[in-house]
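First, the structure itself, so that you have it in front of you.
One chain of protein is taken out of this complex; the other chains stay put.
For reference, chains read A, B, C, D, E, F and G in written order, and residue numbers begin at 1 within each chain.
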Amino acid sequence: MKLVINDHRCKGCNMCTKVCPYGIFQEGARPGARGYIIPVLDHPERCTNCRLQKFYGRQLCGMCQTTCPDQAISWIDEQPFEPHKVVIEY
Amino acid sequence: MKLVINDHRCKGCNMCTKVCPYGIFQEGARPGARGYIIPVLDHPERCTNCRLQKFYGRQLCGMCQTTCPDQAISWIDEQPFEPHKVVIEY
Amino acid sequence: MKTEIRFSGLGGQGIITAAVILGRAAALYSKKHVVQTQSYGPEARGGASASAVIISDDPVYYPNVTNPSVYVIMSQEAYNKYGNNAPEDALMLLDPGFVTSRPVCRCFEVPATSEAKSQLGKTVFANVIMLGALLEATGIVTYDALEHAVLDSVPKGTETNNKRALAIGQELVRSQL
Amino acid sequence: MKTEIRFSGLGGQGIITAAVILGRAAALYSKKHVVQTQSYGPEARGGASASAVIISDDPVYYPNVTNPSVYVIMSQEAYNKYGNNAPEDALMLLDPGFVTSRPVCRCFEVPATSEAKSQLGKTVFANVIMLGALLEATGIVTYDALEHAVLDSVPKGTETNNKRALAIGQELVRSQL
Amino acid sequence: MNLEDWYRQDRLPHIYCAGCGNGTVLNCTLRAVQELGFRQEETTFISGIGCSSRASGYTSSDSLHTTHGRALAFATGVKLVKPHQHVIVFTGDGDCSAIGGNHFIHACRRNIDLTVVCINNNIYGMTGGQGSPCTPYGAITTTTPYGMHEQPFDLCKLAEAAGANYVARWTSYHVKELTEAIRSGLEVPGLSFIEVMTQCPTSFGSKNKMRLATQMIDMFRENAVLKVKADRDTAAGKPLEPGKFIVGEFVRRHNPPLGVEESK
Amino acid sequence: MNLEDWYRQDRLPHIYCAGCGNGTVLNCTLRAVQELGFRQEETTFISGIGCSSRASGYTSSDSLHTTHGRALAFATGVKLVKPHQHVIVFTGDGDCSAIGGNHFIHACRRNIDLTVVCINNNIYGMTGGQGSPCTPYGAITTTTPYGMHEQPFDLCKLAEAAGANYVARWTSYHVKELTEAIRSGLEVPGLSFIEVMTQCPTSFGSKNKMRLATQMIDMFRENAVLKVKADRDTAAGKPLEPGKFIVGEFVRRHNPPLGVEESK
Amino acid sequence: MTEKTDFLNGNVACAEGAIAAGCRFFAGYPITPSTEIAERMAARLPKIGGTFVQMEDELASVAAIIGGSWAGARTMTATSGPGFSLMMENIGYAAMTETPIVIINVQRGGPSTGQPTKAAQGDMLQCRYGSHGDYSIIALSPSSVQEMFDLTVRAFNLADRFRTPVFLMADETIGHMREKVSLHSDVEIIPRRELKEGELPCAPDENGVPGFGTFGNGHNIHITGLTHSENGYPSTDSAEVHEQLIRRQVGKIEDFRNEIADVDIVNPDAEYIFISYGAPTRTVRQLMADVPETYGHLNLRIVWPFPDESLLAFKNAKAFIIPEMNLGQIAKEVRQYTNIPIVIVPKLGGALHTPAELKKAAEVAKTVTKPMTEVRL
Partner (left out) sequence: MTEKTDFLNGNVACAEGAIAAGCRFFAGYPITPSTEIAERMAARLPKIGGTFVQMEDELASVAAIIGGSWAGARTMTATSGPGFSLMMENIGYAAMTETPIVIINVQRGGPSTGQPTKAAQGDMLQCRYGSHGDYSIIALSPSSVQEMFDLTVRAFNLADRFRTPVFLMADETIGHMREKVSLHSDVEIIPRRELKEGELPCAPDENGVPGFGTFGNGHNIHITGLTHSENGYPSTDSAEVHEQLIRRQVGKIEDFRNEIADVDIVNPDAEYIFISYGAPTRTVRQLMADVPETYGHLNLRIVWPFPDESLLAFKNAKAFIIPEMNLGQIAKEVRQYTNIPIVIVPKLGGALHTPAELKKAAEVAKTVTKPMTEVRL
């Protein structure tokens, strides 16, 4: 599972940076598509949900998602192997 | 002082018969001017107010008057000698 | 043929009920055209009560009573308001226990309240006694129609007394005919 | 002579304030006829913001802007909505920090927000920088009139910075003339 | 000023039914006003619509008989413009707590310096006896022919929760205590709410086996439990018996009021 | 049904300002509904007018966005006609307790089986930041430029005094507890009132030195005192410090409800 | 056809009509002279699986019946002047959300608390224009106890057919008088059309009326009083969406005004024509019975939308004489459609016009030339 922020929804309120027990959300610096400054993710693989959701078959923490006022946080399935794929662009 | 019931106001509710500590008001039997059955007074001179109001210069009981929903109870000055006048009609 | 009847008295005497029963008798059991109306007034809570019934062979459009030919009066106040102006050719039934004046028109004294109390034990039957009297005095509906309407309208268990009340009323008038 | 000026951008950039200040400068300190209007919308709380000022020698009756000849644009969204259709003979001032598109008409790039931040320490002065730029580019009111209006409108203690902001704006345009 | 001068004598007798308790509450209110020595031109009575609300038409001073439920909002305007004025509001259980419930809780919240005399007869008297928000569970009215199946308000609890500075309940039987409570209400700055359980023999009593006003008074006497006693009982774990209700002074506090001269 | 199916995805993103707590409350509510396994066609969201009341437009099931303050009256009609329906009402502090105060106390009195989520941001957000009946004493708003000088309501106390079966208060910081409370509210028959202290950075925070939503969340975290702790303190004679407020479950009782299937 | 006759007052007949029409939810707040309707519903509904609720005020009453309507019931409330005034905001909401509801107004003397126990027709324009913004409604006017029953049934059918609030604008006279009435139990029911699968909740059909998405039927619809597009979502910024929505909502009623019409036309060849509705109709009829063949009569059972084409039936009309228990409210509407002189015959205070007064008005009518002339009785 992979934690993602939908940058068409996120309004940069930084509420997620407050509530994640692992400090995975960090205040961002650059405006996204709609002009809001979107947080950046710091080692999201530490997230309980990312690690264990599949394993336990249910959501395990979700504080960020429940708190996010803009319904911008979710988890997507990681493509098999995708994380390992290295794309070299010239 | 003399206790009187204004029979243009009294609607015969008999509340006064409930509240007078001396039982001075008694349920009446005959309709008055407006068709309501008006209480009759039994020895009103027992009334604290009748006896002592003048003496103390203020109202002393007044339960009946305060209770009477129709503002029908009051005290009037007795005409001097009037109670003693005997009119003989032929 | 069109007859206008005015009922009046005090709240609690069953004035409106009497008018409704008569209206019902005429409308449902005599195939007449009937309109019953009554006056309301917040200014007189539990005070005066009045109602009117128009009974006609033709449709009754204009519902207001203009010159009643029959009056049923159960209080002096009501007499002062309505009975005083009754024309000479009218008919009046009044309860002499409450009304002391007497009209210029034909008049039956129907001591409905005291008779109700003495013969039936309760003054609530006074209005039905009045209806019995009215029936006898006017024949405006049939006895059956009126009885039907009375029985439609009164609480269960009081049927016998109400029928007796009708009879008492009839008798009170019959004796004066 | 009648000039229509449209200000647009995001909520919080001081778009409306800028328009009001310009309107004030023209109405009170330049004896022009002025109408300032703005769009409201519950659908976009804290979102888009737009305002228009009509400055004329004659009374302005019809208050809606029909074809503005001057545009001040401070967000890409606003550019898409208003700037895109600016005619060739219009004049546009835009903040290149927010707007990436460029119009067909004459255009000054006024990096008001970044200059406000870098030179005055706070982005809140961006709108007054834009006003300075507008003044330089159009001369629609006198400097004195605009300064008066700015000083009328800003919080006590910020006068110096606001005057500097005006000057910065003027300079940003002057350097492009 | 004499007590009788506080009545609009040219309007008496009033329109109330025989035995209606409204007249008694009127007496107690005017007695309190008279005892405090208010001047007529300093005193304003305001009411909504209902039998109880007709009371303002029988008091001799400026009076405003308003729309149903809104008396407290009108009174707020009067008081805020003329903070000197003693403003007394007559209202009924329907007027105060059905249609007027919002103004009621807001007047309490603002703690505006008004004295509210709420005549609670558990019914809409004026319209002929429909259920009110204070009609007891199970009681018969013309709109609850099978018995009221909603819970009634405890108006004093509401007034307290909403913020009133003075809250008391008495009945039309407790004329002395009631007069005293209205007096206290007039003296305490901020909103004073005095609920009076009152008999409506015509619309409530007649449907609930108390045709006579005197029966209703007996009922009040029997069912009213003094607050001190009720508190003792509660402490002892004894709950209030069904049908009984508590009378007495519930709240007397000094939260900041609105509309008093100083606060202007 | 998945959680995301409870959102009207074609209406997102919503109109709320950046950092507005309304979105968080929406999350908690839909999570509670989803956890209980309600079916969409059995569930109805109803709201009044205000930013908070826009929430009903983002829930995917039948929803009624009504007039300002009246949501509970509309909901009463829906529930009485279809007692099977789970009816959830979104409302704001203004909607619920200013213009809607009467419907609020009456819904509590009737104890009608609705779940009310009241988003209390201490302000009228939608109209741009005027004072509400819940604006704290002294706070600056556009209609209290010199500081609010009326007392605020304690909505939970009002709900309790008026008769609600379930009453709780949490904040938009307490998302787990809030979700749990809404769940309980949906489970308890009768009226459930859940007050959520929520940040409105735009209209309240900006005027009261909390421009950032995160500052407001910090404030909630610091000032919210758990009921158990507050009760302990009270018992020990320690009053609540100024600025603090109590969170937790205040009432859970089983008075007869209205509008549940059995009572029909 | 099962039929029961009874001798009832108009208010009770109205309640019986509602029940016959399938009304199973009534929310109300007592007020003279309409209270008997609520009282009858309180007694009857629980026995037949319906629900009666007494609300905290009239605002809540309308709100509750709108909610009840979306939950699928035929719903109704009843009130009089002061309560009617309080309903105005939510009436506008019902119009904007196209919610079928029936509201009975038994009119009494206004303005304000006025004359609580006297008849009047002073709320006719309020009924049409009392809420803010442009909208349209349907209003009926009964002139007999039987019509209190029949027109109440009709009101429900019109409400469902046109998805609109429908008003029965009665008055104290008709509400309180008793007459014989047939209580048909198998009245015609024209139910609302349920939203079809795939149909947008606010998109019109060929009559301009959208399908009704009853709550609980899985439509997942959002209903709002804000300007909304055909999918039901708020869309408050677009002038086009607003104009189109309001034009459609007004048009769905106004364009059908002569279909909706329900009038009696008597003596269409006459020169002096009475136009009346409600209680004054009775006096006009009395006069027509007393002096037959003299006057024409247009009786309106539906007042709003005004059936303008019915005026054309009177080819020889020299004047329209309009007795109303108000200062001439419907006369203003008649004026919109004709240049023929209008004689207004207002009567206030609660008493009906008498036949003699109408005769006098007819005499005045013979002399008028101005567009509008008032007869002072």
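The rule we apply is simple: a contact is a pair of C-beta atoms (placed from the backbone, for glycine too) under 8 Å apart; a residue touches a chain by one contact, two chains touch by 3 or more.
Remember, it's a predicted structure, so these values are computed and weren't measured experimentally.
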**OP:** Identify the residue among G:Phe7, G:Phe26, G:Phe52 or G:Tyr93 that touches the chain left out of the display.
**Re:** G:Tyr93
Original post:
Thinking of the whole complex, not just what is shown, which of D:Val20, D:Met92, D:Ala133 or D:Ala165 touches the missing chain?
Top reply: D:Val20
**OP:** Determine which one of G:Thr214, G:Asn326 or G:Thr373 touches the chain that has been left out.
**Re:** G:Asn326
**OP:** Looking beyond the chains shown, say which of G:Arg40, G:Arg74, G:Lys118 or G:Arg301 touches the absent one.
**Re:** G:Lys118
Subject >> Contact footprint on chain D, counting only the chain that is left out >> reply: 20, 23-24, 27-28, 33-42, 58-59, 61-64, 66
Original post:
Please identify, in ascending order, the residues of chain F that touch the omitted chain?
Top reply: 49, 67-69, 98-99, 101, 124, 126-128, 130-131, 133, 142-146
Subject >> Interface residues of chain E (partner: the chain not displayed) >> reply: 8, 11, 40-42, 44, 46, 56-57, 60-67, 70, 73-82, 84-85, 102-103, 106, 264
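Just so it is clear, only the chains that are shown with their structure count from here on.
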Original post:
Roughly how far is chain D from chain E, going centre to centre by Cα mean, in whole Å?
Top reply: 61
Subject >> Centre distance in Å when chain A and chain B are each reduced to the mean of their C-alpha atoms >> reply: 89
Original post:
Where the centres are mean C-alpha positions, what is the separation of chain B from chain G, in Å?
Top reply: 57
Original post:
For chain F, what residues touch not just one other chain but two or more?
Top reply: 16-18, 20, 102, 106
Subject >> Sequence positions of chain C contacting 2 or more other chains >> reply: 42
